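Note that this complex is displayed minus one protein chain, with the remaining chains in position.
Take a look at chain A:
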Amino acid sequence: MNPVEILRFAVGGLAANKVRSGLTMLGVLIGVAAVIILLAVGNGSSQSVKDSIEKLGTNALTISSGGGFGASSGSDTKPLTVDDARALADPASAPDISTVAPEVTTSQTAVYNGTSHTVGQVVGTYPAYFKTSNSKVDKGDYFSADDVLNSRKVAVIGSTTATDLFGTASPVGKKLVIGGTPFTVVGELATKGGTGFQDPDDTVIAPLPTVQNAFTGFGPVSQILVEAKSAGATTRAQNEITTVLMGTHGIKDPSALDFRVSSQQSLLSTQSDTNKTFTVLLGAVAAISLLVGGIGITNIMLVTVTERTREIGIRKAIGAPRGVILGQFLAESTLLSLLGGGLGVVAGLIGSRFTIVGIKPVVIPASVWGAFAIAVAIGLFFGGYPANRAAGLRPIEALRHE
């Protein structure tokens, strides 16, 4: 009695009840496909967040005012100023910093030809901001250091702002009024796109003194954007920033800082932690559906064995060894899970090619192998119990079964 023969018996057994075999297989198929697709969706969403954070630039460091988490926000907190930024730009004290861009932000209403649009973010900064924040001009040009020195009323606008105010026409060279002050548009940024709650393309970027003069006053800046010389130099740059600003703010105790330096790296790790939880949750749901599929196999094998007890008796009466009976039923359940799992992998891979609720799923190869292996293992273990029960019957007991 060779394995091929046993396999032939098993295929015959499955073919004898096609609908039932098909439905059982469907249970496993759905379980496996669910595991693959849901994990791919979780992975895809974390991938897209990672991508959008990386779009901001990995060398960038953001300095914002205020202590770290839990630090006392006493009245001795000194705001960040343009002088701080100037100190950081000194290559002697901070050799790993390539550019520094202080930045003030405000929200204003822009008007063009009677069209009014509330701009999410009006940013006053230096030209270095464009490179550090990974903002590229699509049409027109950036404003220059000369524009900053002369406080010229020029602006670079984001693509959302441009569409809302100018429609399809090019905004370059046009004049728009922001919060009562007329600005000349010199450039339009390329669309960044993003998944955050704030549209990064709804923005107006103008020289720092112009925005301070028109809206915020010459007080503190909201944050300072620093670009390190390389991705590997961010940690050193971070230390230099701390040293320099402790000097300018007159702080002796490194645990009582009144400013915060955050890198994209730390943002990234927070985001990926959130996403990991999300993925695990989706995975758990999928695993449950896989388990239900496995119970389906057990149920069907139990029914099959009960229904065919007489047949088992006949086979034993004409000399079928225990191993062959066991092998046949085990092969049947394994075949079910193997076929169901295989089709589930195919369905999962096809399903994850579509965009699901705005997320492009990214298949995790380990989930494909894992789901398939678990499905087959479930078939073996859960099919093993009824098969063992069938094979252990005495022929006369099995024959008397009705």
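One rule holds for everything that comes next: a contact is a pair of C-beta atoms (placed from the backbone, for glycine too) under 8 Å apart; a residue touches a chain by one contact, two chains touch by 3 or more; residues count from 1.
In the analysis below, contacts and distances are computed from a predicted model.
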Name the chain not shown, per its UniProt record: "Putative ABC transport system ATP-binding protein", "Fe-S cluster assembly protein SufD", "Monovalent cation:proton antiporter-2 (CPA2) family protein" or "Urease accessory protein UreD"?
"Putative ABC transport system ATP-binding protein"
Can you work out which residue in A:7, A:26 or A:324 touches the chain that's missing from view?
A:324
In the whole complex, not just what's shown, which of A:16, A:231 or A:281 touches the removed chain?
A:16
Residue by residue, what part of chain A touches the chain that was omitted?
1-2, 5, 12, 16, 310-311, 313-324, 394-396, 399
